[in-house]
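Only one protein chain is missing from this complex, and each of the others stays in its spot.
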């Protein structure tokens, strides 16, 4: 999974986290930021653009760990603020029922999702945002694409770890770009 | 089902609609208006209060028919504006997946829902509203209740046709008043 | 929408149904028949093959009207038996929450779904079937495709009215062929 920066390491040292990563699934949340019209129709999908360690660019949705004693709602808020800035005004869903659960395995091919570092299980939500988005930290930019653009195979190739599949699931869930 | 006023009769005369009502299921939408906090938690549920033909008061959610050539999204918007006024600022869901489908039969006991006039099938949605609500038409008032208040058996008794069951389903879906 | 045969006309004459069709949305159910393995993974999707009035072949899922005083569950059972035969052993879902709601408009382009005859709103379900399927009536065959085959653009072209989009939504909902 293309990881968005983790501002809080939790209560683990880097070594401890490394050790845990190889031995149990880690709980993640993922948020697909969208713009909607007055009738709730998704008009645009927001994808973060960043450079990875090798200097290549890739696109991703908002992603991050749920910390000890943190509610899923608060983890969503925290990661959205981390990636989209403090005035994005995300609308966290009233229900915690995710549109899908994405299982990222260190071994490719078990599911459409893959993360070489760990076994992560992400509850995925579609989150309308209405404010200004100012990507922070390591993200270079947030780009708003129409559903058609987001479904394009070229865009998909720029998403690693199966996040392109996640975006397609999100689009299908909102009845778009089918 | 406690019906909220239908501003547009569609393309039917009253007699024709009456005739159709006895012969096929009618498609409805229902919206449970809610107030949410920054993290998406439902803090209040909005119930309309109105007097029925016999002068009794009852409570209800927002309800109404989907018209010919009308999208579900637009039917939701229309009925929410009709019942909550023009500045309620409802957030129509990005996905059309309802939290439940309520089947109102003219015969009681087949499902928890009952409508003596007709067989109606309602797709039900939870709709956060952020603006001022000014109930119009025949509604006397819109009352905001906490999830605990809304789950109270007394409130439930004031809801006819099984709408109390619908409110409990909505509360369960958002993880409240369990 | 490619319509699968309607064995019961309801309480309408053909002329009356025709008249109603042009004036209000009709309630449909659609079922995507699937084969699943022991862990619930979808291994195959069943598509009906039939000839239309002009002699062309097309593929479709199971579709049909909900009749007056008929529960959605019973409409699903009836249409599945009509199209797959009496020993298909469909597993109707415990929850009526559909994976999507498909809005078929007589005007193309409003949604991905189109039905020149009518405005139909279909609640769509994924239905595992475990028994023998013997397509009846006008269907020539039921073909089981893998998720990859079902997602193929060629298969999609053989589905009219946007049913290819519906199948993609079903596949996305079960995490397949993304």
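For clarity, chains are labelled A, B and C in written order, and residue numbers in each chain start from 1.
Here is the rule we use: contacts are C-beta pairs under 8 Å (C-beta built on N, C-alpha and C of every residue); 3 or more make two chains touch, one makes a residue touch a chain.
None of the values given here were measured: they were computed from a predicted structure.
When the whole complex is considered, the residue among B:30, B:63, B:100 or B:118 that touches the unshown chain is B:100.
For subunit A, the residues in touch with the chain missing from this view are 10-12, 20, 22-27, 66-72, 96-101, 103, 105-107, 110-111, 119, 121, 123. Subunit B meets the missing chain through residues 100, 111-112, 162, 164-166, 168-169, 171-173, 175, 178.
One chain of the complex is left out; on subunit C, the residues touching it are 34, 36, 38-42, 71, 73-74, 76-77, 91-97, 99, 126, 128, 173-175.
The rule we apply is simple: only the chains that are shown with their structure count from here on.
Shared interface positions of subunit B, i.e. residues touching 2 or more other chains, are given as 71, 96-97, 99.
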